[in-house]
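Contents: one structure, followed by commentary.
Every protein chain but one is kept in place in this view of the complex.
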Amino acid sequence: MIEFKNVSYSYNDSIGDNAAAVKDINLKINKGEFIGVAGHTGSGKTTVAQILAGLIKPCGGTILVDGIEYSDYKAAARVLRSKVGIVFQYPEHQLFEETVYRDIAFGPKNKGLSEEETDKCVRRSAALAHLKEELFEKSPFELSGGQKRRVAIAGVLATEPEVLILDEPAAGLDPSGRERLWGELHKIRKEQNTTIILISHSMEDLAQNAERIIVLNNGEKYKDDTVSNIFSDAALLKKCGLEIPEITKVIKLLNDGGMNIPENIFDITKLSDVICQRLGATL
Amino acid sequence: MIRDITIGQYYSTDSVVHKMDPRTKILWTLLYMVMLFVVDSIYSYGVIIAFTAMVIKISHIPLKYILRGLKPILFLVIFTAFLNLFLVDEGKVIFEKGIFSITEGGLWLAIKMAVRITLLIMGTSLLTLSTTPTVLTSGMESLLSPLKKIGVPVSVFVMMISIALRFIPTLLDETDKIIKAQTSRGADFENGNPIKRIKAMIPILVPLFVSAFRRADDLAVAMECRCYNSDAPRTSYRKLEFGINDLSALCFGIIMVCTLVLIEVVS
Partner (left out) sequence: MNIIETKELSFSYKRENDEKVVLDGLNIDIKEGSFTAIIGHNGSGKSTFAKHINAILLPCGGSITVCGIDTSDEKKLYELRKSAGMVFQNPDNQIVATIVEEDVAFGLENLAIDREEMHRRVEAALKAVNMYEHRKRAPHLLSGGQKQRVAIAGILAMQPRCIVLDEPTAMLDPQGRREVMDTILSLNRENNITIVLITHYMDEAAKADRVIVLDKGKVRFDAPPREVFREEEKLRDLGLSVPDSTALVHALRKKGINIEKETLTPKECAEEILSVTVDIRTRLKR
């Protein structure tokens, strides 16, 4: 659906510039995928996300949307912005309206939808983000931290993006808050066939949720592969300054001790099954 | 545009200019401003330009960095230059077409004003680029300290300035992020009539203010936790040292003033 060919971005040594440089990025984003983006701080994850969302202009390369190449960046940005929604880190910091309802309606209204259509959009996205309608008339600033974040996410969903990018969406949430967020993302994907791109430092989160992982290192795409291929390659993760999921560390230690367990298991119940089998075999 | 603001941005090098006492630099900057607006002779400007170039050279700050501070006021420079060019009617006419005429006097004044503003910005940028905000504020505090005797809360005022300077980069980053987030939701900041554009700022300004208040609140608590009390006596980590370089800089200042006076009198 969206394709990057040799896309680069660099910013002159400017003040307050927080986008890291990237070079020669080639990638394809397909409909309905759940993609994880991994990389250490400064590897260019956020830059790639912002180029995808049509927010910063790459300084080289081509971007194809639905197979169409745009020579004019303004036109490309318009298409990208209409198709891609981005949830920044701490999205609750972007709330501004007087009521929850109006904040969520900001996107649809900008798109020029009618009152009726906007209303539908707001209700649908609020339901997707697990927001109760009785909150609609409250001020977003009165809500709890977790609720604020859901309002912010609903505000992006209301623009009905075909691709939803989330930059560290779980930062600051407690374990149950995280679990609920992942559940919501999978539901959105299932119900709307939305492509989800999850940017995260946490390899556990990526391993549990994504199907495909793009690893960035120092502004270059280092690897683009399935979750199990990426995480079974400890050397690669180490080289890119990434953490190995705790469960993978256990498997590696078990294998060092003579057990033979595949390294692409990221689920505890599944791993315990496999260990039982192995133990059963020794019996 | 936001990124082009150089005021309050320190550029670290190990030069003599950087090591100078901030009080010397503040006094020099004031002197420099006065000189700029008092002198009139082309030779005097030559001396000042040469001096500015010399300071930039020994400060080891890339010229590119200093020039970037000019970008936001470029419009002002060109605008005032044009005003002078077309409105001043003095001396020989060198160009005429319809109601527009350019005179020698107008041309000279236009160049003079453009050079003045440019040099002014370059000079003050040099001060902020070569002096960390904390040092600058402690220099200010020291120069203003006589006012403490008449009950002016100089330390509180100085603390406010240094915190403001500290948070400029943080809030710039934040603004950038908010603009991008709202753009992604379809907000349009570039098109439409002025009223529409002002309205379009609300989704940026509200979150920015909320964030600034939140930060202020957090910072106040953090400062209190570190025993800050505006009424209690404080000591200072940094000692301002007035050294041989400062003395020679001030002597040089006096010599330069004398030279300029001489030039003005002769021409």
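Which chain is which? They are A and B, in the order written, and residues in each are numbered from 1.
The rule we apply is simple: a residue touches a chain if its C-beta (ideal position, glycine included) is under 8 Å from a C-beta of that chain, and two chains touch if they have at least 3 such contacts.
Keep in mind that what you see is a predicted model, and the values were worked out from it rather than measured.
Among the chains on display, the ones the left-out chain touches in the entire complex are A, B. When the omitted chain is restored, the residue from A:59, A:75 or A:253 that touches it is A:253.
Of A:33, A:119, A:225 or A:243, it is A:243 that touches the chain left out of the display. Which of A:69, A:98, A:133 or A:174 touches the hidden chain is settled by the complete complex: it is A:174. Across A:24, A:204 or A:263, the single residue that touches the chain missing here is A:204.
By the touch criterion stated above, the residues of chain A touching the omitted chain are 40-41, 144-146, 171-177, 201-202, 204, 241-243, 245-247, 249-250, 253-254, 256-259, 268-269, 271-273, 275-276, 278-279, 282-283. On the side of chain B, the interface with the absent chain consists of residues 10, 12, 132-134, 162-163, 165-166, 169-170, 214-215, 218-219, 221-229, 232-239, using the contact rule stated above.
By our rule, only the chains that are shown with their structure count from here on.
Averaged C-alpha coordinates put the centre of chain A at 41 Å from the centre of chain B.
Interface of chain A with chain B (complex): residues 14-18, 50, 53-56, 81-82, 84-86, 88, 91, 93-96, 106-107, 110-111, 141, 155-156, 159.
Of all residues in chain B, those touching chain A in their complex are 2-3, 5-6, 9, 169, 172-174, 176-178, 180-188, 202-203, 206-207, 210-211.
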